[in-house]
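Taken from a larger complex, these chains appear in their original positions, while the remainder are omitted.
To keep things simple, chains are lettered A, B, C and D as they appear, and every chain counts its residues starting from 1.
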């Protein structure tokens, strides 16, 4: 079955990673999953929040947000509304957990890295693009810190890579990396975060229209792992390109 | 391997459901999963929010909260802090989605049901107890509404039952229904929401300490479905007891 | 004149005090005044807020709140609204002042006790039930702290007991402990907080419908003191029962 | 016993009422109780809030606030803190209830009056000065509205006058109208709101240091009623002066 944009069910959308997009941040990447564009920056600070001081361990956290006109209809700014919505909170927490899963916080030392993932344009899969791009920004910020000796030459804070992709069942068929028009039609929607070694970090499956059975769950997981494997390749390529 | 409270890995904690605990709400249940106690109330209103009016469909939503001293250390009230934390938002949304998955909103008609799940005492698994108890309150509120003819005699808004349970891997072994002391030690933690027919509504697995592989994921899902099956029995028994 | 529930004007509603309801808090009581049920917990912390440090004196404070469906119609959560209403503030302050009136803060030493009074079900007199139950939780938390030597064996932080009751004038007749249906009809409504020795801690009388004269005020005070005397007996009995 | 400012225990401080201070409001008064100065304005609007429409009844409400440097030490603005404190809420509600007690809302018709009481300088008794001054602003706004025919020529929305005063026990002696230096030393502090006919609208007595007995309560009430009687005279005089 062909998809609206001509992909087969197992295809990712065109992926681009513009590493070092920001000249201010210690690490950054402008990542695209088709029409979804997320600017990911890593802010490295020597030192940790008060509650962690003296424990010899670092901290990695993330914040996700969307520009008001990233979407087809304009959304009010959360700063204007004076509060952060549940969805924003949920995704920020997911990104933070995903990155911490592949970081050795002891090896990071008493340093803090904040990942900001701002969606400039949204066309489905913003959280998975954010995680995938944030990993690149994170990796660069660690090398930046190593260059300034905030992290030792032999320390290995990164214990694996991490990427994420969405999968879903549309008209009974499992599909990879849903665009927005597909996402709204999906019966079941799943976000999978996996490491470069193929282990799961997060599996979040939701029956949007109809509960799903074990067999459907299995085929979604197969598709997702194939997708995160490809994304790991894109990350590797971006990080091996000449320094930003 | 015996657990701290003597259970085997596949055992639920003692489950009790005090149906009709509240004399004010249209449906209610005080549910316990061991030391976790959640008061679930269903508030039925004839009519729907403005954005749904005239569409011939109803609305079901949920709010989750914890009393400040439900836990071992006191937490500041979210009302005093002036904002709701990400965890609260996330769980409220999960409960709402879980219940909507087994409701036929057309059959509900233009009626609104709000489920309030307030944790009076917390010992792990508060969100799963909340979903399991909220189903009982929801079912009772629908019968209440049928009695007052807000819902027709033949309408079947409930298309299945729904229950939830946590599973996790501790010291390499998958275990069912984690108590708080287990939860903090788990390498991987998963919440599974499933219908009475054994279909998945939500699967949320998180690598808290170490990413997990496909085999581990499978054994967690097996354990979870066995647990939700038992919980469905407790729900059935509670709803068949004499009217509250 | 008989009341809706068969009481005489000078009768309290059925009073129950479930001491030690919470297994988490240092002291707790689930108190009922008829259909009004309030869960009171005392959280004891060794140490005081910064502004009191080094003054050799302790601190006792209280927070009151109502579950959204404690009442007949559901109220929006204050955490969702993002601010605490005037009524909630007012009652929290009243409870705190009432308990501090019978505490010797010097004898308490540099320790802090926070009383949380959460109304699980509301049928009039929630603030008076909260004060009466909070005293029991407070007393238990002090004995808990004495057992852990945060308070000396001979220190007597409690210098009296304290209880509270509402009184009101309905159809010209003074009545004790108003249920909700009575409260809304009362011309004058008064909350009286008094010690076990019969001294006033707070007297808050309000003309809801018609200003009241001195004679009416006097008969309300008589009725209230008789009520707080009886409540002091219930408190004594609860605290003398086998340890929770 | 002479007081710091030379008054006898039964003396009010110098009282002044500058009626019509504001050229914008429909009624206004700048009232002083000694060093306490409160600007009271009444804003009259034809029409009522949505929840009252079509019921043939009006609405009177009040808001109290203090300028940041009204007091000896500067307080942060509540607008800057982003929330209103419990004390502010409590006093706003007290002022509103006090004025509604002497208003016939049916006779007011579908009109709304908002009383703003802003403390420009604070030296004890700000809430009692606010109530006393607000009555004058309220009365003037009603005459303003009668002049514009929003209220009929024969309608009598004001059924009595209302004034308020503080009393307290200092070193065992009951005293009237406490200045700030007295207020902080008082063992017991009471605010009494009474009508021109000598009936009670509010009685709020608080044991700040030591619980009080019935005899003390009685002498405080005597003192307070004598004080509100004098304040009623000041109000009458202000309202009979040439129009502002």
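In this text, a contact is a pair of C-beta atoms (placed from the backbone, for glycine too) under 8 Å apart; a residue touches a chain by one contact, two chains touch by 3 or more.
Values in this document were obtained by computation on a predicted structure and should not be read as measured data.
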item	value
Homo-oligomer size of the whole complex, from 4 visible chains	6
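Heads up, the rule we're going with is that only the chains that are shown with their structure count from here on.
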item	value
Most remote chain, CA-based centroid, reference being chain C	A
Interchain centroid distance [CA atoms averaged], chain C/chain D, Å	29
Where chain B and chain D are represented by their mean Cα positions, the distance between them in whole Å	50
In chain C, residues with contacts to at least two other chains	82-84
Graph class of chain-chain contacts, one of line, ring, star, complete, other	line
Interchain contacts, given as pairs of chains that touch	A-B, B-C, C-D
Touch list for chain C against partner chain D, complex	83-87, 89-90, 92-93, 97, 101-102, 160, 190, 194-195, 197-207, 211-214, 217, 221
Interface residues, chain B side, partner chain C - complex	22-25, 28, 35, 39, 41, 43, 45, 63, 65, 67-72, 74, 77-80, 82-84, 88, 114, 116, 118, 120-122
